[in-house]
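As you look at this complex, bear in mind that one protein chain is not there, while each of the others sits in place.
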Amino acid sequence: MARKFVKALGFGAALATSLALAPTAFAKDWKTVVIGMEGAYEPWNLTDSSGKIVGFEVDLVNDLCKRAGFECKIIAQDWDGMIPGLKAGKFDVIMDGMSITDERKKEIDFSKPYAVSPGAFLALKDSPLAKATGAGTLINLDKDAAAGDAAIKSVQAALKGKTLGVQVSTTHSNFASQYLKGVADVKEYKTADDRDLDLKSGRIDASLDDYTVVAATGSKPDAKDLAIVGPKFIGGMFGAGTGMGIRKSDADLTAKFDKALAEAIADGSVKKYSEQWFKLDIAPQS
Amino acid sequence: MGDLAIFGFGEGGWGLALLQGAAMTLLVSACGLLIGAAIGGLVAWARLSGKLFAGAIGQAYAALFRGLPELLIVYFVYFGTSTLLTETANALGREGFVGVPSFAAGALAVGVISGAYQAEVFRAAYLAISRGELEAAVSVGMNRALSFRRIIAPQVLRFALPGLGNLWQVALKDSSLISVTGLTELMRISQVGAGSTHRPFAFYLGGAALYLVMTLATTRFFDVAEARATRGMRRATG
Partner (left out) sequence: MDFDFITKTFVRLLAALPLTLSVWFLSVVLGGLIAAGVTWMRVSGLKPFELFARAYVLVFRGTPLLIQLFVVYYGLASLPAVRASIIWPFLRDAFNCAVLSLALCTAGYQTEIFRGALLAVPHGQVEAARACGMSRLLMFRRIIFPIALRHGLPAYSTEMISMVKSTALVSLVTLWDVMSIALKIRNDTLVTYLPLILAGAIYFVVNYIIGAGFLALERRLSPHLRPRPS
């Protein structure tokens, strides 16, 4: 019996070691590109009951990879491990509703934007946010600083003493910690799903996330009392659109995706996927 | 969908995903336990060797990995193994990145933690072997390899089984922490399902029930193994 056990031990150790040393990424000759997505950022990407990741970005990236002539493999990765995972080589591309910001550009490269979508608040229909300055309008913090300041001030007033939920390490959490620290109780969640659960149960009074995401949450049957309220923000801290994150050392991959993306935008494919998943067109205009 | 239908196996049912998660949990826990056995064996051997330096290293390992939160160790191993492997590969001349799958990182994390406790179990088991038998092996002319194979290992196993059974349960529960690395084991599937369907109570309770079933079923296995291994052994308790 001991013999069998020792044999099993040896086999197990060998198995474990070989699993550990199996290399997963071959750089430079792009035959297969590994894409990292959360699978928990509906409708950009979500996990269905069979465990498969589906969504706007899945359709888009399969399209782009076909154009660029390589195979795409999608793996799930938690949001807060996205950039470290990319740099460590777990995958080659981040495609997870990631906004292009100067801060992130210091660490990684971005493709050209494949979507432009503002940040928006989701809260109860009668929330004070509904009456904030600029409620319902789109405010570009880059182009219209004055309106931006006014809107931010009134958002601060509306959320004073209330609880706001954001996802960690997003442009929205940066906005919240910059402008709402000390004003509102800002709670950070690992996933957008967790935050939405707390919004529904009433633990938090409002959530701030991408417009498409809050719209999708608000359209579900169990969110009857919730609505998109307050101003919508783009530019400034919110970034200049959503792009694919790629390692700085893989400039050739970035170029390949940029080329494929330009084609997809030109022939309306991005618009098609966008309308299919978001019910509106958030394709970049250029 | 109805409350129980989401657990079903039909269209939109998460039953299959949950079972696959449970299978992954069992697999990663088992690999973790085996890695832990290897590490634990090494550390126990270091502590029993009588050499001061080896003993100190062994004790330091055990103290370190028993004093740190398991969640921290999971994160550390998860972030660390890729970087380590990449830098090693680069140093050896291999271009590019070497990725470590989250299964391997997860099993390694569970193994590293388990090893610290298994070392103690193995050490106690070794010390429980009657000195007379070890002396007899030497006097009969057995070399070290033979006496290890025929005398020490079988008896260490017998004495260690109760402790190992307990550590298996611990490994099963520690594997739930690997969910933070994204590995699709049971905790992760419960989380994804809860978020996706907005039914956290059903999914987390269901996941907990599956863990309980796994614990009970595998404990039976260890009990049977223990009964077989210790037959004929006289012990203080019944």
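As written, the chain order gives the labels A and B, with residue 1 at the start of each chain.
In this section, a contact is a pair of C-beta atoms (placed from the backbone, for glycine too) under 8 Å apart; a residue touches a chain by one contact, two chains touch by 3 or more.
Everything quoted here is computed from the prediction, not taken from an experiment.
One chain is not depicted; across the entire complex it touches A, B.
When the whole complex is considered, the residue among B:Ala62, B:Val180 or B:Ala229 that touches the unshown chain is B:Val180. When the whole complex is considered, the residue among A:Gly69, A:Gly182 or A:Gly202 that touches the unshown chain is A:Gly202.
Among B:Ala54, B:Leu68 or B:Ala89, only B:Leu68 touches the chain left out of the display. Interface with the hidden chain, as seen from subunit A, comprises residues 80, 83-84, 87, 107, 168-169, 187-190, 194, 197-198, 200-203. Within subunit B, the residues in touch with the undisplayed chain are 64, 66-72, 75-76, 79-80, 83, 169, 172-177, 179-180, 187, 190-191, 194, 198-201, 204-205, 207-208, 211-212, 215-216.
As a working rule, only the chains that are shown with their structure count from here on.
If you check the complex, the residues on subunit A that touch subunit B are 1-2, 5-6, 8-9, 12-13, 15-16, 19-28, 39-40, 42, 46-51, 76-78, 81, 84, 88-91, 191, 193-194, 196-197, 200, 220, 222. By the touch rule above, subunit B contacts subunit A in their complex via residues 6, 12-14, 16-17, 20, 30-31, 34-35, 37-38, 78-79, 81-83, 85-86, 89, 95-101, 103-104, 107-108, 111, 149, 153-154, 157, 180-182, 184, 189, 191-196, 198, 200, 228-229.
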